[in-house]
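I have a structure I would like to understand better, so I am pasting it below and will then ask my questions one at a time.
One protein chain omitted, others in place.
Chain nomenclature is as follows: A, B and C, assigned in order of appearance, with residue numbering initiated at 1 for each chain independently.
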Amino acid sequence: MARKLSFLLAINEAMHQEMARDESVIVLGEDIAGGAGGSAGNDEAWGGALGATQGLKTKYPNRVLDTPISESAFIGAAVGAAAAGMRPIAELMFVDFMGVCFDQIYNQAAKFRYMFGGNAVTPVVIRTMYGAGLRAASQHSQTLYPLFAHIPGLKVVIPSNPYDAKGLLIQAIRDNDPIVFFEHKALYELEGEVPEESYTIPFGEANIVREGSDVTIVAVGRMVQQSLIAAETLAAEGISVEIVDPRTISPLDEDTIYESVENTGRLVIVDEAHPRCSFASDVGALVAQNAFHALTAPIRMVTAPHSPVPFSPSLEDLFVPSPEKIAAAVRGVMNAKAGARR
Amino acid sequence: MARKLSFLLAINEAMHQEMARDESVIVLGEDIAGGAGGSAGNDEAWGGALGATQGLKTKYPNRVLDTPISESAFIGAAVGAAAAGMRPIAELMFVDFMGVCFDQIYNQAAKFRYMFGGNAVTPVVIRTMYGAGLRAASQHSQTLYPLFAHIPGLKVVIPSNPYDAKGLLIQAIRDNDPIVFFEHKALYELEGEVPEESYTIPFGEANIVREGSDVTIVAVGRMVQQSLIAAETLAAEGISVEIVDPRTISPLDEDTIYESVENTGRLVIVDEAHPRCSFASDVGALVAQNAFHALTAPIRMVTAPHSPVPFSPSLEDLFVPSPEKIAAAVRGVMNAKAGARR
Amino acid sequence: MTVTAELTQEQLLRGYRTMRTIREFEERLHIEIANAQIPGFVHLYAGEEAVAAGVCASLADTDWVSSTHRGHGHAIAKGCDVKGMMAEIYGRATGLCKGKGGSMHIADFRVGMLGANGIVGGGPPLVCGVGLASKVRGDGTVGVAFLGDGASNQGTFLESLNLSAIWKLPVVFVVENNGYGEATGQAYHQSVADTAKRADGFGLPGITVDGNDFFAVAEAAAEAIARARDGHGPTLLECKTTRFFGHFEGDTQTYRDLSEVTEARASRDCLVSFRARVTRAGLIDAGVLDAMDAEIRQLIDESVVEALAAPFPDASQLTTDVYIKY
Partner (left out) sequence: MTVTAELTQEQLLRGYRTMRTIREFEERLHIEIANAQIPGFVHLYAGEEAVAAGVCASLADTDWVSSTHRGHGHAIAKGCDVKGMMAEIYGRATGLCKGKGGSMHIADFRVGMLGANGIVGGGPPLVCGVGLASKVRGDGTVGVAFLGDGASNQGTFLESLNLSAIWKLPVVFVVENNGYGEATGQAYHQSVADTAKRADGFGLPGITVDGNDFFAVAEAAAEAIARARDGHGPTLLECKTTRFFGHFEGDTQTYRDLSEVTEARASRDCLVSFRARVTRAGLIDAGVLDAMDAEIRQLIDESVVEALAAPFPDASQLTTDVYIKY
């Protein structure tokens, strides 16, 4: 059972297994197969921009559809098909493109159940790539999950490793609410143990990725990996870090975060998003409201700066929260004095 | 100089004065004049859905343009015109509609200056209506400013009274960055003193709307008015509330917030947005990071719930943070014990 | 005229009932709103009844329609419960959406009503989706998107024309061209006289009919819907019509010459022409229609009375029907 799989293939396997299990699962997006209408007559030339949907078209030709470059129409079509009883998985190639189709996500899919008085379900999954690191510049490197987490009615999933990627995606496909599923493009090659059989990971249950007693780090997606590196360095310095990976930021497993902070008394949040109205601020404020008395030091947020993602490698490398910056923040809260005034 | 004007007319006057002053100011949006192509031959039948742009078309027929219902095209056109040296004011009738044109705002306007290495300015103002209270239901009552505040390159302005509305809008029109200007529809009729002459209010300078010593309330837009009512009630109970109105949430005047919290030791944030990744969480986390030692009690956030805006009056009235809820939160932080563990 | 050939007696009666119900519903709301009894923004469909009724004459409960901000007519034509609708518009707990949706968000998936929509152009992509579901399942159901002339400039609709054409989806786009998007006339907001002309550039048929004529709409829609059901793909059907009231209740309408409305009421009222035609042709007795009219008036009366007597949703409803945890 120690089969290793990349994050990319874990995602791919989840879709294969769910399509086999449930005929109502369909997959649509730009070049998720690729090649339709091309002179080679090859109907699965790409299998997705980075290959996540490979093999689906060949296996399920009628349930896998390439789309024109019309995100409003095809994301909306996925929403409509979900309302009509299908379980569509729509691929929004880069989350950066949400600006041309956001309405169908937050005004339509997200609100149906509530607006219609509970008489509707919209089981659609929108898979999307996010994050910096590939020198893809300002319009292909954004994180943006805070925008989705703000919207009631959406669930927001951000796996940090191959095992979670598979289990969370299968869960997402079976869930009855609209889900935005974030895949960090710099994680696709990450390998990890992934069982062959189908399994699910429930939403709203954080994973304690590493146990520790001095400082709690809350991180999602690629930032979990960066935090693990930082934790190693810090361990060598005698600082024991606990890393909490919420896995889904909406719903958010607040209890596990509070419990961890109760134990450590210190909190660092690591978020690849921009700082303002971010996931980092979300968790920081919740703890300052609901677990305030556990805090023995100021909270600390490590985020990307409040600037677009720069192209040049020299700048992009500074943009992404690094293990070094994370470690520095942890050292910072270790050295902070407890409440001066109280 | 004690002339009183409504919030709506303050907005209207700002545009009139700036159009008179600067030929490069143009105004565009759906039915901002109204009547073009209609059988009455009346080219200014509406002056905006709620009348904010009245009189502009008659006075500046060539610089005031009604648009088709094509938000991507006309918001984008405003951005392009700004790049080409104009100072467009585009009206997005309800901020709820941002989903069909968001790309032109956050990927285009917001990023030009940075992506293009500082060789571009994009002086566009997007005026938009927000907020609940008019029984306008889920798709016409949203707040959504946290989504804009998250995006680097945008400035986000939220006036809470007629005086600020005029001064901030004139400032916005003269500013060289793209600005999203939020007008609460339930404030339009609010009257207040507004000087006739033109004046500006700088961005990033909070207004201390009410001084107090026990608890700091940070609130924007309509929530400032709600907080003022709560503060009256609390004063009668002997609780002295200071109300800080940041007026612009990006840039945010953090210093004034921190100073106030240094004085009061307690913080309540009132935000009409949904709770997650909100303006409330933003301010809460910033204080927990940067003014932690001043806090003598947990922070407290009073927000709308994590649900779409309901239609029925009975539910909508519960949706909006009320003076009662604000007062209760203030009493809560007054009664909270200081740090237990520290 | 293919009245008898194409439409059954039952379809005719249903068509009339639908149109009359919509008219009574809307005229009554117009009065109730003037009485300040109804919260929020309300957009009335009166004048355009032949479109909803004519199109839905060929649809079953298992077919779908997406609607607009001006959605009462579509909801009634698609079979939504009238009392549930009225209660919804009054914001009551007994409403079709428990009072959470209101006029702009009436929906009932059980009868294929995908929802009124507060976002202009929100519906066409959704209807591509129900068409896609039909196609994948092969169940022969059809989706219809209603939209206005103003909405026909929205990118979401234009993209949907292309998507439905390349996928040959079983859908119909019905443009209700009442000549205005809010206060802006069609002559200003687009440079073509017939919106249906847009179909050409996407590779689907585009047809323009008199939207005040139930028979013209029903016939063209029947053909388009049959075409869709038979797997031949989408159609764009434009119906030219007139709205009797303002854009929303409260609109002063200084953008149009109100003779537009008086003339339409006098000479292009779908109910009047329908009645004249079927009685003259001896298809339906005037007495049958009169009885139906009375019945409908009573239904609307009862709807208002019951809505006014119904409770508002209670506080517990604020955060149900959505994922919440905090």
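List of remarks:
Methods note: a contact is a pair of C-beta atoms (placed from the backbone, for glycine too) under 8 Å apart; a residue touches a chain by one contact, two chains touch by 3 or more.
The shown structure was predicted, so the numbers you read here are calculated from the model rather than taken from an experiment.
Taking the complete complex into account, the chain left out of view touches A, B, C. Across B:L5, B:I32, B:A52 or B:A77, the single residue that touches the chain missing here is B:A77.
Which of B:A33, B:M86, B:L168 or B:I201 touches the hidden chain is settled by the complete complex: it is B:M86.
Of the options B:G99, B:P146, B:G167 or B:P251, the residue whose C-beta touches the omitted chain is B:P251. Among A:G35, A:G55, A:G118 or A:P195, only A:G35 touches the chain left out of the display. For subunit B, the residues touching the chain absent from view are 26, 28, 62-63, 65, 67-68, 70, 72-86, 88, 103-104, 107-108, 112-120, 152-153, 155, 177, 204, 250-252, 254, 286. By the touch rule set out above, subunit A reaches the unshown chain at residues 30-31, 34-40, 42, 45-46, 49, 66, 68-73, 96-97, 99-100, 134-140, 275-276, 305-308, 310-315, 318-319. Interface residues of subunit C facing the missing partner chain: 153-156, 158-159, 162-163, 165-166, 188-192, 197-204.
Methods note: only the chains that are shown with their structure count from here on.
Taking each chain's centre as the mean of its C-alpha atoms, subunit A lies 40 Å from subunit C.
Counting partner chains per residue, subunit C shows two or more touched chains at residues 95, 97, 99-101, 105, 117-119, 155-156, 321-326.
Multi-chain contact residues of subunit B (touching two or more other chains) are listed as 72, 96-97, 99-100, 137-139, 276, 305-308, 310-311.
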